[in-house]
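Have a look at the structure below before the remarks.
This view holds just a subset of the chains, kept in their places.
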């Protein structure tokens, strides 16, 4: 909705001033009581809709998911436990569950394929749920994903044989808990931007992912930026955004 | 109880010095063994009585609630799980349970209506229990409450259509977890004092609400002060106090 166009329509009398005001008000969506939906957002940001399921009851999540699906676009539910998916799948039968990653996705219009792949590298088996959340999110937004799991710093030599593939990626997501050194290593090996994704895997002074995050922020190798601990969705979304521009 | 009056009575012989001392001692209430009640407090502070239920057994909570109710005023139980309400409602049948907010209220004398409404704005569905605790507390003390839920910073445009209503409020409670930016935004839009109420909603570096709290304390927009994380009661009480003066 372009404001200039609206002003022209007001001038030409096609739209009354009151109606113009009303139009703006409507843009802010319909009120479900607990969540103001925002159908216009997809148009604005070029992205599918997202429902953050944690903190919502299964019924609330399912109702919002259905409303968004009714608008015809793609919908992604994040941090969804199985009981949320059960309720969602009743109202939106086409929804697919990715259990390990806690994602529910509905693809109604396949996204435009992005030009270059996203690489998701991970430091250990325990990081897989977060790594998959990132990988599947990037795919939801049209990216082809190269998965390189168990490529932690203790096994640097394992990365060597995969470097040619890795260097094709337009963005690299480096997933790591514990010491979190993987992003630094990758930033020294590739030219693509590296999205550092710390996980809460670890114990003792791991501080629930904080130690990994600090390592990432203090990296000597430039070309890295970090998202929140365990925020696989954020990393995957950003990777897709980078490849879209 | 006015000390000057007491001194006059001592002088006039109406009260013996020993009795005067005794009177003061009685002011400190009757001893239940685990809680010294304070019937005089309502008179002193002009507010209804409050029972903080967390850490008390359902039986203790119910006994205290009943004693306070017997004094004839209004009583509010906070942080009350369902099993506490069950015991309370047996002894005090008129008590009402607000499950989502964990509040039990008993209104025996409707509070004096406050002149201007309190607005409670919230950033997401997961913040609702805390937002409701604030809203219901403000109502308990006589405020009319305007609820604006799901008005987080990612949806600033949603606030636009509600600004006229919002600007009528004499105090605004801004509830937010995660990044906690809502109070800053509101302080730029309204002239009323903004009570920032951080919630423990979030994950990773959210630090159980600490990130939101820090955002609020460091706000560039003046006119904001913060209460403890998840302290909906404190925010609602303060809002009512502001409108009372």
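As written, the chains take the letters A and B, and residue 1 is the first residue of each chain.
Here is the rule we use: contacts are C-beta pairs under 8 Å (C-beta built on N, C-alpha and C of every residue); 3 or more make two chains touch, one makes a residue touch a chain.
Keep in mind that what you see is a predicted model, and the values were worked out from it rather than measured.
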{"item": "Given 2 placed chains, full-complex copy number", "value": "8"}
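Heads up, the rule we're going with is that only the chains that are shown with their structure count from here on.
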{"item": "Copies chain A and chain B - rotation angle from C-alpha fit, nearest 5 degrees", "value": "90"}
{"item": "Contact footprint of chain B on chain A as seen in their complex", "value": "24-25, 27-29, 34-36, 38, 52, 54-56, 60, 198, 200, 208-210, 213, 228-231"}
{"item": "Chain A-facing residues of chain B, complex", "value": "124-128, 149-151, 155, 157-158, 160-161, 201, 203-206"}
